[in-house]
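The structure that follows is given in the form of structure tokens.
Yeah, one chain of the complex is gone here, protein chain that is, but the others are all in their spots.
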Amino acid sequence: MVERGFDIRRLPGAATLAIACFVILYIPMVILVVNSLNGGQSISLWEGVSLRWYAVALQNEGFLNAAKTSLILATTAALVATVTATMAALATTRSRGFRGEGAINLILNQPLMVPEIVLAIALLIILAQIKQATGYMGLGYLVVAHSAFCIPFAYMPIRARLQGMDLTLETAAADLYASRFYTFRKVTLPLLAPAILAGFMLAFVVSLDDVVISEFLKSPGQDTLPTYLLGQLKRNLTSEIYAISSLLLLISVLIVAGSWLLTRKKT
Amino acid sequence: MATDAETLSIRADTRRRWVLALPAVTIITLFSILPLGVVVAYSFLTPGDYGNVKWIISFEGWFHVLFERDIFDDTVSLSDAHLTIVVRSVLLSLATTGITLVLGVPTAWFIATRPQRQRAFWLFLITIPFWTNLLVRTIAVQEMIRSDGIVNRLLLWLGLIDAPIQMMFTNFAILLGMAYVFLPLMVLPVYAAIERFDFRLAEAGYDLYASRLYCLRKVVLPQVKAGIIAGSILVFVPSLGAYVTPRIMGGGTTLMLGNLIETQFGQGRDWPLGAALSLTLTALVLVALVWYTRLTTRERRDG
């Protein structure tokens, strides 16, 4: 019998350090949000609570354009990444091994192994040539670059789900002479849907978060929210920056909360 | 005949799988692998006068990673500027890993040992900073340690200092920023490992009169080690290649490898050197990853 006093789970000091950790994680973000609510002109003087800087940000064309670019870019890149990653996951799971499986997995995880700055430089060199040759300056470059580094993030949850999926249902459907495509659409896809959604969200956030690659590859007028913020940091540090940062923080909270609720419903 | 049909169907299956994987494989090959090949090529060219390259083969880029030639008397010496930056990058990344370990492991432990229902709440609290934009979090830390930021004001108010301490633009600032930014990356994998751990094992150990410490070391640690290693790699690798956090916290004089690389493509105008440095960084990261894979596969074999 274990005596009542002992519980290995209760490590002395762990709780204190953990609470300290949460405090450390949250204080800067809380202060950021508080600063964004400063009604004063200068960031050093507190002049009462106000949403003034949010209003300024929401009327700021640069910010709005960046938000629009970010949204289009993250959605498109996440879509491309999720669709191609789903196909790839279907290819690499539920087989007894096939020629080139290892190679495919290695390729699909490659973007995770290269430091972001290196990938950014590499793309800068090659895309400068392409831009010059074709004269096309659109958002397409950022979309494909983002898709590339988002694929591994979409691939992971989808592949994990497929690996854990029961084959009986599909076999049953096949036994009933359902076509392969019909089986996929009516049986596999619904079962896979939560993982695809998770993969999409992951890819979306990863794309939305990216600073370095976007900063190096953007053509004029293609600022994303993070690169816009980075540019503003070099200019005057006003409470508007804190307001924009807080808005980005809010987006993250919403996405995390959303995915939380989604996965909760399932269990 | 049957075997022929079987081979055919295996071939058809392989082909079908490759076709399915092709779009993803193509995108990554074209926009992640191929560009790296170009970087390799550029590292062996001659820098152009104001950026870009001249298509003349040269090994100077690689030479300059480690050595420098004096402008005026052409003497060759070890490039202490580059060495300093490489050493600084490695040390700061190790220190970042250390700090996140000290804070992250107890936190993961704390979360994993909460009752099932509370756990979700604590995990949620860790996931928010994890998903929050890195730049936003860096701005938040910067705000703390500015000359008239909250830390200095607090210290002044407490009478511990008479004048604000200069914290921005120092190694300390970079370390603080990176530890803050990468902390959730440590907590999550460690948590996952501890959560899988069956605490009945530890209780069994205690029943056998093992001391608490012995129990932790011999029963718990081996089980959660994989999580700790994974967390350390997840923190160390992005720290080594960090660009945004050192750029903001370091102020342009305290560079890390990522910033040194960028400088070569802007102000420094030495693309081949930048390319060679990029590959050096990639190699450092790969060494860490290979070490990790070896460690975990050995772990699996032993376990």
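Here the chain labels run A and B in written order, and each chain numbers its own residues starting at 1.
Just so we're on the same page, a residue touches a chain if its C-beta (ideal position, glycine included) is under 8 Å from a C-beta of that chain, and two chains touch if they have at least 3 such contacts.
Just so it is clear, contacts and distances are computed from a predicted model.
For the chain that does not appear here, its UniProt entry gives the protein name "Putrescine-binding periplasmic protein", which is one of "Putrescine-binding periplasmic protein", "Biotin carboxylase", "FAD-dependent oxidoreductase" or "Aspartate carbamoyltransferase".
Shown as candidates are A:G102, A:G221 or A:G258; the residue that touches the absent chain is A:G221. Only one of A:G102, A:G140 or A:P190 touches the chain withheld from this view, namely A:G140. Listed residues A:L64, A:I130, A:L167 or A:A257: the one in touch with the omitted chain is A:I130. Although one chain is not displayed, subunit A still touches it through residues 42-44, 72, 75-76, 79-80, 83, 124-125, 127-132, 135-140, 143, 219-222, 231, 233-238. Considering the complete assembly, subunit B touches the hidden chain via residues 48-52, 71-72, 79, 81-82, 146-148, 166, 168-169, 251-253, 260, 263, 265-270.
Please note the rule applied: only the chains that are shown with their structure count from here on.
Here the CA centre of subunit A is 17 Å from the CA centre of subunit B. The residues of subunit A lying in touch with subunit B in their complex are 2, 6, 8-11, 13-15, 17-22, 24-29, 31-32, 35, 44, 80, 83-85, 87-88, 90-92, 95, 98-101, 104, 107-108, 110-111, 113-119, 121-126, 144-145, 147-149, 151, 155, 205, 208-209, 211-212, 225-226, 229-230, 233, 241-242, 245, 248-249, 252-253, 255-257, 260, 264.
Of all the residues in subunit B, the ones that touch subunit A in their complex are 10, 13-14, 16-21, 23-25, 27-36, 38-39, 42, 102-104, 106-107, 109-111, 113, 120, 124-129, 131-137, 139-141, 143-144, 148, 150, 180, 183-184, 187, 199, 202-203, 206-207, 212, 215-216, 220, 237-238, 240-241, 243-244, 248, 258, 261-262, 265, 271, 274-275, 278-279, 281-282, 285-286, 289.
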